[in-house]
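Once you've had a glance at the structure underneath, I'll fire off some questions.
Here we show just some of the chains, and they stay where they sit in the whole.
Chain naming follows the written order as A and B, and within any one chain the residues start at number 1.
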Amino acid sequence: MNPIGKRYHPPGTPPGTLMPAEPAASLRITLVDYSESTFEERELSDPAEADAYLSSPTTTWIHIQGNPGTERLQAFGDLFGLHPLALEDVMNVGQRPKVDRYDGQLFAVLARPWFDGDDVAIEQVSIFYGRGFIVSFDTGDNDPFKPVRRRLQHSRGRIRTRSADYLLYTLFDFVIDTGFPLLDDLGDRVDELESDVLEQPRAAAAREIHRLRRHLLLLRRMLWPQREAVNNLLRDGDDIIHEETRPYIRDCYDHTIQIMELIEVYRDMASSILEVHLSAVNNRLSEVMRVLTVIATIFIPLTFIAGVYGMNFHHPGSPWAMPELYWYYGYPVVLLTMLFVAGGLLLYFWRKGWLSRVQ
Amino acid sequence: MNPIGKRYHPPGTPPGTLMPAEPAASLRITLVDYSESTFEERELSDPAEADAYLSSPTTTWIHIQGNPGTERLQAFGDLFGLHPLALEDVMNVGQRPKVDRYDGQLFAVLARPWFDGDDVAIEQVSIFYGRGFIVSFDTGDNDPFKPVRRRLQHSRGRIRTRSADYLLYTLFDFVIDTGFPLLDDLGDRVDELESDVLEQPRAAAAREIHRLRRHLLLLRRMLWPQREAVNNLLRDGDDIIHEETRPYIRDCYDHTIQIMELIEVYRDMASSILEVHLSAVNNRLSEVMRVLTVIATIFIPLTFIAGVYGMNFHHPGSPWAMPELYWYYGYPVVLLTMLFVAGGLLLYFWRKGWLSRVQ
């Protein structure tokens, strides 16, 4: 699998072909049927059981959690008259978020991000919306929509008094808002990295910044088209979304923009932190080299002088054979010479400002 | 809280839900009611007290400073017929600036930046505007709009002679212009950093540039949408903004553009300063290494020569046992050799241009 996790058909496969796939072990199909005054919730084992609810004037919402397998998916497709290309997109997970329209029906793909351990994972949420019904698919192991069913059951907020498009909005809103706690978490990491790097350079910082940027890259790729998808709902001139639901969708659209802005801000901050880190590593290197240079440069000439007077030239009769060695004040004179050399070099370094730390 | 300071609902909360919140201790509700000839200002403790002013033909402006708490906010919402989504945005501070319309009403969110110590902080200003009334909220501790009330009271400028949309403009203009002194201050920091870095490299410069860029990033995120929000007022085909107020809004729009341009210029300058800084650190390192290399490279061979003649080979009968040590001119010859080696190396370095400082 590629790092992006997109599943695709081998080139040349006829469009709308459903690759044979076994249903997931954790597959659960939940049907909810409600109107302002009624509410019914049941598990389905067979798509055909949903047939009876279709003709009723109530709103019917079937949620399929986990891979339904080719056969069941096809059965749903036949029951609700879903387009084969849309069914193919439900199977080939990793689609980019979008909203398509097929003869009065609406097919949406959304991305639900979550932290799988330390990695960002994306589940695909596919939603079919038609007159009086919604069929939704989620590729994850656990059903994220339980809270929505509880709200329906207890009729909290306006949800039961509105038509099916409000439920559609509720699902969109729910999926999109899962981005906020995730970004909160990433924001904390940005903060931590920032204070780490500002305090002292750590070699691992570059790696951690890279990991963060990878998360942000993946999120941006999957969440950016969500903005367009929600906008697609708004732009529409047809009557799928009622006038009184539109402000809610607009609110939802605002959220997609806020999420994108957070991602961009984090990306910019990650880049800036990386630059601070690199600059700190550079400074540290510069500091290390300065200390080495000051100490080495002072002692290297002194050691040379000591080396000279450690030579064993010896010619009793020659006045040139290291006569200094036999002077009365030879040793202190050499020591003083060394002191002068060291002092001169120190003065030179002090003038260059190499003795005080670069701050 | 994330570094951006956005408050949000847990995913799945019904839209328009107001999270229970206590009113701020510093809560103050100020009502101003005025016409060209009248002016009244009073503190409100109960939203219901505003009811009487609503039916009058005068312009009524209620300003709520600090978090009003869930109950009072709901009371205002009921009194003025405010949309629940808008009320939710008033509570969930950290919204991006925007202008929304709900049946003839207008709801605006603006960002008021200020320096909280050394950090840039953003207060959210929320404004409802309807026929003859304005309700404004500010999340800060101190009321920034006092000067506007004084202008109303003393009828300075055109403010009392115009209708409520001119007051709306005044509040927009006021909030937007708070960006200028802030950017002035940031501009001073850019200037300081620049002259610091141009004079001599300091290790802390990278950190300070990062801090500056973080401020600019935050400001850009919050102030950029303000441009769009003000433009939204202008583009509008309806009659909320009167024709004679439009040049003022256009002026306001110019200010938002100027602010964004300043932010962009400062960002570009910060990047350029960082590059100069990194280049200076690099140069310094290069300079340090050059000095080390010149001195080490000259003395290392000399020390080796001295070392050779410090060896203790001794075989009285062998003509190979360091005979140089016993030559008449042995010592001066070695010293001269050393001088030649040093001179040769100096010549080599001089030719390479390593003896003159890199400027």
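Just so we're on the same page, a residue touches a chain if its C-beta (ideal position, glycine included) is under 8 Å from a C-beta of that chain, and two chains touch if they have at least 3 such contacts.
No experiment lies behind these values; they were computed from the predicted model shown.
Colleague: Given the 2 placed subunits, let me have the overall number of copies in this structure's complex.
Modeller: Copy number for the complete assembly, per this file: 5.
The rule we apply is simple: only the chains that are shown with their structure count from here on.
Colleague: Can you report the angle of the rotation that maps chain A onto chain B, using C-alpha atoms only, to the nearest 5 degrees?
Modeller: C-alpha superposition angle, chain A on chain B: 70 degrees.
Colleague: Averaging only over C-alpha atoms, locate the centres of chain A and chain B and give their separation in whole Å.
Modeller: Whole-Å distance between the two chain centres: 24.
Colleague: Contact residues on chain B for chain A in the complex?
Modeller: Touching chain A from chain B are residues 2-4, 6, 8-12, 14-17, 83, 85, 95-96, 98, 100, 102, 200-204, 206-207, 210, 213-214, 217-218, 221, 274, 277-278, 281-282, 284-285, 288-289, 291-292, 295-296, 299-300, 302-303, 306-307, 309-312, 322, 324-332, 334-335.
Colleague: Please name which positions on chain A make contact with chain B in the complex.
Modeller: 147-148, 151, 156-159, 173-174, 177-178, 180-181, 183-184, 187-188, 190-191, 198, 247-248, 250-251, 254, 257-258, 261-262, 265, 268-269, 272-273, 275-276, 279-280, 282-283, 285-287, 289-290, 292-293, 296-297, 300-301, 303-304, 307-308, 310-315, 317-318, 320-322, 353-354, 357-359
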